[in-house]
Structure formats: structure tokens, C-alpha cells
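Have a look at the structure below before the remarks.
Of the protein chains in this complex, all but one are displayed in their positions.
This part shows chain A:
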Amino acid sequence: MAKLGMTIDLKRCMGCHTCELGCKMQNNVPMGMLWNRILTDGGEDVDTARGEFPNLHKSWLPLACLHCENAPCVKVCPVGATFRDKDGRVLIDYARCIGCRYCMASCPYNVRVFNWQKPVREPGHSYGDAAPRPKGVMEKCTLCVERTSKGQEPRCVEVCPAKARKFGDLDDPNSEVSKAVRERGGEQLLAEKGTKPQIYYLR
């Protein structure tokens, strides 16, 4: 039993997309889909700053499923395909998923992706550790369940060259993540929604 979570230090994040592609590789994510995206708050194009020269601001927001403790996606799933496991990961049982996309509509963070067509992989073979998902199911960040169940860090944490990400058990007050949340004042995204994300941002 644990409450697995992560902190992402936005002072360190430099929008390098390494975690994005690390996630893709690890989880066999098809083309055109990304479980983990790097947003910029300045505009629609990637890496756009806010403001006018020279008064500019730019910061990146890596965003994947936030593994909400009080997850709306779990509540609305009519077949129980989306569930919170004993270690606090929000997972999807792909065999049960009927592709109704209620969860997608209910997620305030828009982090779930749907296999509209037969998933296309480039290269054409399966890669990483996660099993391929069929057409017509929802998928998203699993907190790298294949790795974290074995005691390894999620791939995005392992590969972040800025060391902006930390992973651990939020129930353990001595874990790195608990300490960071305490000391740096970890923020939850759209806290007012009451979803209680287990991914905290440090600013």
C-alpha cells in the first residue's frame, strides 16, 4: 500500500521533451499520440513565450495523467475499466474498456488519449515494456506500472536530464516527494476541482 506520486520542478524543467519521448518508448505509444506532453503557456505553437519583447516569460508544463486521489475518471467509468490500484495508480483495464470516452470528458486535464484507429507504430514493431493496446480503447500514463511495480522509477523520471522530476510514496513523510511537496509548497493543478492530483508542481 502506497500513494505513489511525483513532483515536477518547473524551475528546472526546460521543455526538452525528453520525458515525452521516454514515455513514448517505454509505453509503446502509437504515432500521433503522446501520454505525456510539454505545454507552453505563451501560445499555441510549441515553445512560445508570453509577453512582448523584451518583457517576456516562458515556462513549460509537462502534463500527463495526474493520478488523482479523487479521480473523476474512475467515478464515471460505467464498466469499472478505470480504477485506482492499491498503490494509488489510476489504471485502465483495456480488456474492459468499451471506448465510451466518459472518462475523457470527465478528466479536467485532458490527458487521456483514444485509439480512434488501428494504432500505428513507427517502427512497426512493439517497443518498450507496455503491451500494445487495441483500437477503440482509452489509454494514458500508468505511472509506468511495468517499472514501478518492480521498484524502478518511471521512465520520465529516469530520463529527465534536468533532474526536474522526482518519484516516490506520498504516504511516506520521509520520501523525497513528500519532502519536496512540504518544503517547496507543491501545487496541484486546478486544485479547486477537488481531484487531489498525486503529481505536484514545484515553482
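Heads up, the rule we're going with is that a contact is a pair of C-beta atoms (placed from the backbone, for glycine too) under 8 Å apart; a residue touches a chain by one contact, two chains touch by 3 or more; residues count from 1.
Quick note on the criterion: contacts and distances are computed from a predicted model.
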| item | value |
| --- | --- |
| Chain left out of the displayed complex - its UniProt protein name, from "4-phytase", "Amino acid ABC transporter substrate-binding protein (PAAT family)", "Pyruvate dehydrogenase E1 subunit alpha" or "Molybdopterin-dependent oxidoreductase" | "Molybdopterin-dependent oxidoreductase" |
| Chain not shown: contacting residue from A:L34, A:C73, A:C97 or A:V145 | A:L34 |
| Residue, one of A:G5, A:G88, A:G128 or A:G168, that touches the chain absent here | A:G128 |
| Residues of chain A (touch criterion as defined above) contacting the omitted chain | 11-12, 14-18, 20-22, 24-26, 31-34, 37-39, 41-54, 56-59, 61, 63, 108-110, 113, 116-117, 120-129, 158-159, 161-163, 187-191, 201 |
